[in-house]
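Here is the structure we will look at, set down as structure tokens.
Note that this complex is displayed minus one protein chain, with the remaining chains in position.
Showing subunit A:
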Amino acid sequence: MNCYGKYAAVTLTILSVFLHLLHTFPDGEFLMQGCPECKLGENRFFSKPGAPIYQCTGCCFSRAYPTPMRSKKTMLVPKNITSEATCCVAKAFTKITLKDNVKIENHTDCHCSTCYYHKS
């Protein structure tokens, strides 16, 4: 019974590790050598056979550090931390109309640029 308990514990632990990794990278991207670069990847949700839709996905650099005193003096509401961030966004895209008049973007080029949806 003790032996089976050990095997069960190990199996559960390995399973939780894989589930954690899958949850972190929902498209199955495993970081074997760090973060994948910001680039085009096929969006399987919108793509149809012969009509692929591409989406910009990948990693970009960001950092958070104590706000320099000189900068703090110029702030209307002084903040202790400055966060400089870039996000993987489309540099160029074409507009596609799907069925039911749904308009989406088909990304053609990507880059690390301004984030718009990163604030809380």
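Keep this in mind: a contact is a pair of C-beta atoms (placed from the backbone, for glycine too) under 8 Å apart; a residue touches a chain by one contact, two chains touch by 3 or more; residues count from 1.
By our rule, contacts and distances are computed from a predicted model.
Enquirer: According to UniProt, what is the chain that's been left out of this complex called? Choose from "Latexin-like", "Thyrotropin subunit beta", "GPI transamidase component PIG-T" or "Sorting nexin-2".
Expert: Answer from the record: the omitted chain is "Thyrotropin subunit beta".
Enquirer: In terms of residues, what is the contact footprint of the unshown chain on subunit A?
Expert: Those residues of subunit A that touch the unshown chain are 5-6, 9-10, 13-14, 16-17, 20-21, 24-25, 29-31, 34-36, 38, 43, 46, 53, 55-71, 75, 79-90, 102-107, 110, 113-120.
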